[in-house]
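Have a look at this one before I ask anything.
One chain of protein is taken out of this complex; the other chains stay put.
Lettered A and B in written order, each chain numbered from 1.
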Amino acid sequence: MSDHDYTPKSKAGKWFNDRLPLLTLGAHLTDYPTPKNLNYWWTFGGILTFCLLTQIITGIVLAMHYVAHADLAFASVEHIMRDVNYGWLIRYIHSNGASMFFLAVYIHIFRSLFYGSYKSPREVIWIIGLLIYLLMMAAAFMGYVLPWGQMSFWGATVITNLFSAIPLVGESITTWLWGAYSVDNPTLNRFFSLHYLIPFLILGLVVLHIWALHVPGNNNPVGIDIKKPSKDTVPFHPYITIKDTFALLMFMIVFAGFVFFSPNVLGHSDNYIPANPLVTPAHIVPEWYLLPFYAILRSVPDKLGGVILMFGAIFILFVLPWLDTSKVRSAVFRPIYRQFYWIFVLDVLMLGYMGAMPAEGIYLVLARVGTIYYFAHFIIVMPVVGLLEKTDPIPMSISEPVLTGGADPALARKDNEKI
Amino acid sequence: MKRFNIKSLLFIITFLLASSAKLHSAGESTEPLKVDWSFKGVTGKFDRASLQRGFQVYKEVCSSCHSMQYLSYRNLGEPGGPEFSEQEVKAIAASVEITDGPDDQGEMFTRPGRPADKFKNPYPNVKASIAANGGAYPPDMSVLVKARPGGSNYIYSVLVGYEDPPAGVTLDDGVYYNKYMIGNKIKMSSPLSDDIVEYSDGTQATVDQMAKDVTTFLSWAAEPELEERHRTGVKVIIYLILLTTLVYLSMKKIWSRVDTEV
Partner (left out) sequence: MSKEEKKVNRRDFLFTASYTIGAVGLGAVVWPLVHQMNPDKAQQALATTEVDVSQVEPGNSITVLWRGKPVFLKRRTQEEIAEARAVSMSDLPDPQKDEDRVKDGKDEWLVMLGVCTHLGCVPLKDKGDYNGWFCPCHGSHYDVSGRIRKGPAPTNMEVPKYEFVDNNTIKIG
């Protein structure tokens, strides 16, 4: 932000800004030069900020009425749904908001994968983003436990038992997580406490995420470095703010569709049965956004192996910037990688589907194939394709698509629009 | 060109997965019957008369075994529900003996119910209900419709789905065959039979009619906010579309200053 020479017009503003340069920060955010060719996939950063704030606000409200006790939690949720003024609305926004949050974050992540936004010099943005994603999963998991229905209870049992796979100390760690000898009231209480904490950690990381973004500036669909500010950029306000607002409103229409017309379609009906430590539901499935990882976990016949692979599936993303050997960022100019990218998308969708099916027969076979491909994509495809691929010519700038090679400039632009 | 092939392949496969997911969830038992409920759809509302009849069925048939612990008698008079009059709600509540206390001597006592009381539980606790029902727990009905895949259709189907077991299926004592029940075996005998209740509005109390009425009542009990939710939802979506249009036009205006399309 030192790049910004800003002097407030009013005397009071100058007095304040000399002591705390909030107005300089505001001016920086307003004028922040943004590539003018960002497409709608780039609006999900703003949408995610909206999701986080929605979850925090509705969550604080719910915490005013919710009781974190094994005997009362289920009843207190029903109390919210039935008696609290607008309680049903606030709870349905919160529960569906979690799904919308993940929908947006997956689009955001896959956008980054397509356009190579994780590559130098944006590795730190990517890694902070992954930390946010990890915390989101933790928050979502613990939040799902709070209503204390059957899926809450058994989901908590299954996930906490993952840690028992750790050799030697596994059992002790699990008991320590529980605060009892099974998932019980102490578990519920601490999950509530942590569930309230994590969103604020995420908020802190979001600030760092944006800060790290504002150092090199946005990547863009063409993936080239741009001079800023220049003919290739527009000021963040009003150009990007209005575009983000438009995309956010479209997103909110979908969100409202779920909240008002099928608020329970993304959940599981078993979670309206109060937790019962004596009976396990026939099929335990996590919420949809965790299904691909669940499929990876179940595809390994070994307890420890499954846990390692599942966590490995997330942690491999942290080294992605160094596994990708290509010098070209955007998949728009990478004809081979582009094919593999869509195969990878398909693979993750298939894994998600297998996660929802019983782990037997053809489902298990497909889950295993999907798991192997998932890792192969990062360990084999990314480095090898990057080295061997002949990329398409890249334009010199966004405004003037002068290509490095002799190909038709219109081609690059056309490609751009299609994405 | 190739890219589009893969993309369309992606959509086809996703579609197939999604449709097969539906097939799979059908499981072993027969797919529930589909009823054209008045409360389905974007502007769906409950049928008031059916709710009132359904409450009568619950009170006279179900409530001897099934609790509805999250409902209060006052709910019966609230908007969006059966909407009994204040007098009727008071009378319904007063017809029930509620245990209250302790009094100044430390003794529990009974008194007539009041609208603010929760529905009276037929058993003192869950274990008593299991013991009284041959080892099967009669589930609490407050959110039963939300707690079963298939929801209202499933509850209705089970109520009308009792039949003689097919050849080769043997049933233990106190176990009944039901076409739509998950696993086909149910420990509740068919609760409805023609004219088991007498409707005051003259509706013929057939099994099918009662099953529809009581399912409507249970659907309301599980989602008492449904009508308000639908009403608010329509307003919110209309509002959002209006604002989105305005913002879209504003965006077009603003971006007309640069050469990039939005």
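Annotations
The definition used in the following text is that contacts are C-beta pairs under 8 Å (C-beta built on N, C-alpha and C of every residue); 3 or more make two chains touch, one makes a residue touch a chain.
Keep in mind it's a predicted model, so treat the numbers as computed, not measured.
Listed by label, the shown chains that the missing chain touches in the whole complex are A, B. Contact with the chain that does not appear here is found for just one residue of A:I57, A:L72, A:I107 or A:A359, A:I57.
Considering the full assembly, A:H79 is the residue among A:H79, A:R190, A:K231 or A:H283 that touches the omitted chain. Set against the missing chain, the residues B:V42, B:L171, B:I196 or B:L242 yield one that touches it, B:L242.
Within chain B, the residues in touch with the undisplayed chain are 72, 74, 78, 114-117, 239, 242-243, 246-247, 249-250, 253. Across the interface with the omitted chain, chain A contributes residues 57, 61, 64-65, 79, 82-87, 89-90.
In this text, only the chains that are shown with their structure count from here on.
The touching residues of chain A, when paired with chain B in their complex, are 36-37, 75, 78-79, 81-82, 88-89, 92, 234, 238-239, 242-243, 245-246, 249-250, 252-253, 256-257, 259-261, 263-264, 269-270, 272-274, 338-339, 342-343, 345-346, 349-350, 353, 356-357, 399, 417.
On chain B, the positions that touch chain A within their shared complex are 2-3, 6-7, 9-10, 13-14, 17, 21, 24, 42, 69-71, 75, 139-140, 142-143, 146-149, 151, 222, 224-225, 228-230, 232-234, 236-237, 240-241, 243-244, 247-248, 250-251, 254-255, 258-262.
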